[in-house]
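Complex shown without one protein chain; remaining protein chains in place.
The block that comes next holds subunit A.
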Amino acid sequence: MTPSVRLQEMIRVIRSARTQGEERGIIQRECADIRAQFRQGDNGERSHSLAKLLYVHMLGYPAHFGQMECVRLIASPRYSEKRIGYLGAMMLLDEKQDASLLITNSIKNDLSHSSQYVQSLALCTLACMGSAEMCRDLAPEIERLLRASNSYIKKKATLCAVHIIKKVPELAELFTPSARTLLSEKNHGVLHGAVVLITELCKRNPDTLDQFRKAVPELVQIMKGLVTSSYSPEHNVAGISDPFLQVRILRLLRILGHNNDTASDAMNDLLAQVATNTDSSKTAGSAVLYETVLTIMDINSESGLRVLAVNILGRFLLNNDRNIRYISMTSLQKIVQTDHNAVQRHRGTIVDCLKDQDTSVKRRALELSLALVSAVNIRSMMKELLIFLSFCPPELRSQTASGIFNAAERYSPSKRWHIDTILHVLTTAGGDVRDETVPNLIQLITTASELHCYTVHKLYRALVKDIAQQSLVQVACWCIGEYGDLLLKGECEEIEPMQVTEDDVLDALETVLQSHMSSPATRGFALTATMKLSTRITDNVDRIRSIVSIYGSCIDLELQQRAVEYNALFKKYDHMRAAVLERMPVMDKNLPGHTNGDTPGEIKEPDTSKPKPVEAGLLSEPASQVCDLLDLLGGTDTPLQPSPAPTSTPTTTSSADLLDLLGGLEPTPELTIPPAPFDLFVLKDKHCCVYVHVVPTVSVYEKNGLSLKIQCDKQTETEVTVSLIASNSTQNDITNFTLQAAVPKSVQLQMKAPSGNVIPAHGLGQVTQTVLLNNPNKASLPCFRFMRIRVSYSNQGAMHQDTVLIDSFPSTACQPSISPL
């Protein structure tokens, strides 16, 4: 072909464009030219124009107007035009385009063309972009070519058949008979194609797989021929005779020998021979060895062979070539479960690979190391892993940290070692650990009661050194709060003694509180720890009081609330302080955590006689604990027993907040979703009420001794749940008490059953009724909150009726309110 001067000229011009805009201009001109060319019809220039278009297409510009031209060129009798036409078809058409169907006929004709090069064009195009329909149409042709043609065409027809089978699996039976005979070909190209075809057939159909098992001896022969053959320049690559064919045959043998003893036996010798004789100094040899190893591991090979395979992988691990190290680790990963001991032997090398420069290699080494950790080698492995953690790239950090935790959990030789390890991880990579680490560690610490002294000393030292790692700081604060007395005692067998004064401890905690690095959760931990110390230290209680009172006006709502409560604990309920801040009992792990639900639930003031049923948005389980607490208090000065409520599940919710004051866990607010933390504050009055300050009640009606209060339980954009609480301060009971409600038309109303219709006198009881308001159309708010209530009751034999208009609901915001009813 005369060099397409115009094509090359165009390319030169395009490349000389200095800006994107200039290039676009040139391309537009050329495309217009090309279009004109196409319209002119056959004049010998069409193939050049299409070639130009294909170049433009490769630069990323649209070229769909060339599709029909491809079809026309393919139908042309000239080889040069066919060649470029088929290339265009492969580049511009795919099976989804309609134009692709138009070339089916041309392909069919060309498949029987006299020139094998034309045939080859057709075959190539069919294998590249043939749709299922085209494949169905042309399959018989391909099958014919498989059987009766020269090797040049045969090899292409074979791969075309592979494509057809992928597109139309039912046609597999058509090609099965011919595939078998192809194995006796001498031509490597045909042989290679045949092996690929047989592999594809076996993958699709287990019966065919059985059939082809009989071909194993033949395949073994072929392989042996390749391995032991003398130098053949045509197929030699770095001393290996046709590695491409060898790898393919090994892959087929793998499929045939899998789960089949006879087939596997037949291959054993061959595999051993290949494994020992192949020279792996160059990539080609390594590729063959790699495939051999994969095959050995996947069939039912004898154990000697398996050991050989693992040793090859071990050798690969020591190879200088990074690719080969990567490959070997990938393979070892696959077999580490089944051949654990064999892989263990290479543990040293694998651990060394942790220090490799390449991140991919590091990643593989990490996964493999974690899989190799066992009870026997835990100490040494952990040392290596911890070193790795300090230097590893950031993307691998969290994986390493969680891997270390898992390993430590499963195999830790002693509690102290376990705690040490976790502390080490928190110090080096505290930012990358999962959220549940903090509660898990705390739970672990509480169970290791003999190590409390040691732990708190270690944590204190870590805290003094650095307060940047939040998880570590949180755990440290918790421990100091809990075991501060042990810290101050000063002596501990396992650690050098260090004199710690109360001021030092309080300094440390205050630093955490004031540091801008501390997250709100951490400060919460620190504040509570400070508070707990008030019962564990003797001299500086005043200092604690002052710290706590400062935070009573903190902007952070959580801290403010805590501080105010602790203040109250100092001021009004000092007698209970010791009991409230007592030591936490040992926590059990993984007990079903009670969640708060996701509404700002609150417990209304139940009285001792009739604990009211708690309605929408309330705790279910902790409600019983509330009652327990009530019972315990029952009007006397008994010290509060911290209810041994299991709290910590990894994703602790504010159920832990329930025990907040009891020195419980304090999860980070980021973990928990409930909008309002749930602090139980027990106090006594004649009703032994428990207050949870979340929602204020607003009085809407007060008349004749009957008072009606409204409380907003839940509020979303489209829904409001309110509770109406009626109480009676007259001398006589109110009976037949009913409430009726009316709302604007756009709002839907649903009233739940009232708790009763008798309100005892003297305020001894209440009636509660929950009302649900649904505003599906999101009507404007003022309208939404509009509600008219009609009250009717009997008192002392007289019927009373009254209406009250409610035009605003109280907010659901959390406000501390400690005043009794």
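Throughout what follows, contacts are C-beta pairs under 8 Å (C-beta built on N, C-alpha and C of every residue); 3 or more make two chains touch, one makes a residue touch a chain; residues count from 1.
Note that contacts and distances are computed from a predicted model.
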Not counting the visible chains, the remaining one has a UniProt entry; which protein name from "Elongator complex protein 6", "Proteasome subunit beta", "AP complex subunit sigma" or "Prefoldin subunit 3" does it give? "AP complex subunit sigma"
By the document's definition of touch, the residue of A:31, A:146 or A:160 touching the omitted chain is A:160
By the document's definition of touch, the residue of A:235, A:752 or A:800 touching the omitted chain is A:235
Candidate in contact with the missing chain, chosen from A:38, A:212, A:326 or A:478: A:326
In the complete complex, which positions of subunit A touch the hidden chain? 1-2, 8, 11-12, 15, 51, 54-55, 58-60, 78-80, 83-84, 87, 94-96, 115, 117, 120, 123-124, 127-129, 152, 155-156, 159-160, 162-163, 188-189, 192-193, 196, 234-235, 237, 242-245, 247, 251, 283-284, 286-287, 290-291, 322-324, 326-327, 357-361
